[in-house]
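Data block below; observations after.
What you see is the complex with one protein chain gone and the rest in place.
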Amino acid sequence: MFPELFDTRSFREAIDRSADWVVTNWGATIEAAFSPLLRGLVLLEQGLLWLPWYVLIGAVCGISFLITRNVKLPLGVGILLFLIGAVGFWDDCVRTIALMLAATLVSLAIGIPFGIAMSLSLTVRTIMRPLLDIMQTMPSFVYLIPAVMLLGPGKVPALLATVIYAVAPVMRLTDLGIRQVDPDVVEAVTSFGAGDWQKLIHAQLPLALPTIMAGINQTMMMALSMVVIASMIGAGGLGYQVLQGIGRLEVSRGLLAGLSIVALAIVFDRIAQAYGRRMQTSLHMNDE
Amino acid sequence: MRIGLALAATLGLWLTSGDVVHAADCGSADEISITELNWPSGAFFANLHQIVLSKGYGCNATLTPGDTASSTASMAARGKPDINPELWVDNVKDFWAKVTAEKKVYAAGHPVIEGGIEGFFIPKYVAEAHPDLKSITDLAKFKDLFPDPADPSKGVLYTCQPGWSCEVLIANMAKAFKLDSTFNLFSPGSSAALDATIVKAYQRKEPIVTYYWAPTPLLGKYPMVRLEMPPYVEGTCNNDKNCTSPKPSDFPPGKIVTAVSTAAKDKAPGPAKYLAAFTIKNQVVSQMLAWADDNKATPADTAKQFLKTHEEIWTKWVPADVAARVKAGL
Partner (left out) sequence: MNNTAKPKIVCRDIFKIFGKTPAKALELAARGVSRADILSQTGNVVALRDISFEMAAGETFVIMGLSGSGKSTLIRHFNRLVEPTSGSITVDGEDIVAMGKARLREFRRRKVSMVFQNFGLLPHRTVLDNVAYGLLMQGRPKAEQRERAAYWISQVGLAGYEGHYPRQLSGGMKQRVGLARALAGEAEILLMDEAFSALDPLIRGEMQEQLASLQKELGKTVVFITHDPDEAMLLGDRIAILREGSIQQIGTPEQILLEPANDYIARFVKSVNRARFLTAGQVMISFPVLAEKGLTREAACAAMADSNVDHVFVTRDGALAGVLTKDALQESSKGTGGIHVTTSCKTSMPLEQVTPLIARSSLPVAVVDLEGRVVGGLTRAVTLRSIGELTARSSA
């Protein structure tokens, strides 16, 4: 038995009291600050739900055809999405896609600038690294429940949790990608009088793009893997079906919903990979 | 120790009437496993059982963490754990019908005297500020008091956890009470999220209307008022997902049982008697849970606190020698 060195109760009470204080005094303000985000999320979800299913599937197939110029990927993607609809999860699937896309966009908006800052500054990197480790390993519920207390249940805390979990890969790989850029190219650009911003735009970002794209893909996958957790705080979607399956001890429902999440993951992974390959070709970087 | 046990057994024989020779020991059971449920009352009951069975009856009583879904699945499949101390039968109707028919599991007793209470609750401060809001039928008029942040034209009614029977029931009730045009039903996705939602409202004194149930520490801690409902009507299809004509009706009386495996009953008749006698008032349970919350006590601490402070209740469940050993063990 580990000796009780000090009484943690008062310590824990202090934490709880300060959390309560924040919820009581700042909750309404913070919730109001996030309400535009909620409206955006609702709009995105309703927009996607408003589209007839065949239009949405067609659009995804069309995008994948434009990327690959090949019928294999669009065909596979179309079949997978059709199957998800066929087992009765179309609306939940669309909700999950909406949340995943929104979380990915927010993650990119945060992750790429921070990744750039990490690549340029050792200080930022030293601070961000452990922070990213915490964000990826801290069980989500630890911060989710306080987030629900602050923001109420639903899409906003789900989005935040997903972003916290999914932002790390794109941040890490942006950092890595930029630091791996051929120093000769950066030096050459500098020698012609490029400023920091021009260096970034002309050389570092385009050359790091394939690595950043891999990060975006991973971020998307991790966002998808959060759908069940997100549903546990009221985000709905395919994760909700999984929870219902668990709650009712319906193995079939849980399995089908789980497989649908896997199918979605495959769809987006393959599209993102194909896009990454296409970009690499159009950047003419295969042999460099 | 062994002599002490033997003596105690003799005493037990002397104190109890009838033919139960082994009333004060654990019978032939090697191990009695108890689901330590992941909500406060369930964990409290589980720890009470664990202390009484191990200290009082000398059983090898173990706690297994779990929730309703995992423990029922495991009970049906493997006959373990032996005891689910707080099973809401209506939430797992099909499972319950099946296992009781197969005689794998039986309802040993009712841990909460009044049974579970389910309903739609509003905080006391809302009830005081809006005396007109008394019943579920008043709710539609108050939709603007509870706006849905995602759809402000409607109110939001927080419903129950995904997969629980109340989910379907509430969806049908909303139709029956004609709330579906004025309110959105919103499931917070988990008990933790629902609790957090209520705490959030309470701390900011915001209006909220939500499904909730007792016994729970939350209702012990935050005074909530249950909206009145018309009487319970038998034989509606409100429980059915495909119900076409739901009827206005209260929640069915919440049947909570101590679910025990038949195998454990056969092997350990003494403990089985205790489990049958075990029952506590809803109010007492909620009080204990609120005490635990305020003192940051573990479920085991709470169980000990109960055993120390509520002798008048629990000594009725066990023979005197068992009670003496439990007291000595505290």
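Going by the order they are written in, the chains are A and B; count residues from 1 in each one.
Criterion: contacts are C-beta pairs under 8 Å (C-beta built on N, C-alpha and C of every residue); 3 or more make two chains touch, one makes a residue touch a chain.
Everything numeric here is computed off the predicted structure, so don't read it as measured data.
Hidden chain, full complex: it touches shown chains A.
Checked against the full complex, the candidates A:59, A:86 or A:188 give a single residue touching the omitted chain, namely A:188.
Among A:129, A:202 or A:277, the one in contact with the hidden chain is A:202.
Along subunit A, the points of touch with the absent chain fall at residues 182, 184-185, 187-195, 198, 202-203, 206-207, 283-288.
Here, only the chains that are shown with their structure count from here on.
We define each chain's centre as the mean of its Cα atoms; on that basis subunit A and subunit B are separated by 38 Å.
Residues of subunit A that touch subunit B in their complex: 9, 12-13, 20, 23-24, 27-28, 31, 35, 38, 42, 141, 144-146, 148-150, 152-155, 231-236, 240, 243-250. Residues of subunit B that touch subunit A in their complex: 69, 72-73, 92, 94-95, 149-151, 158, 161-164, 167, 186-190, 192-197, 199-200, 203-204, 206, 295-296.
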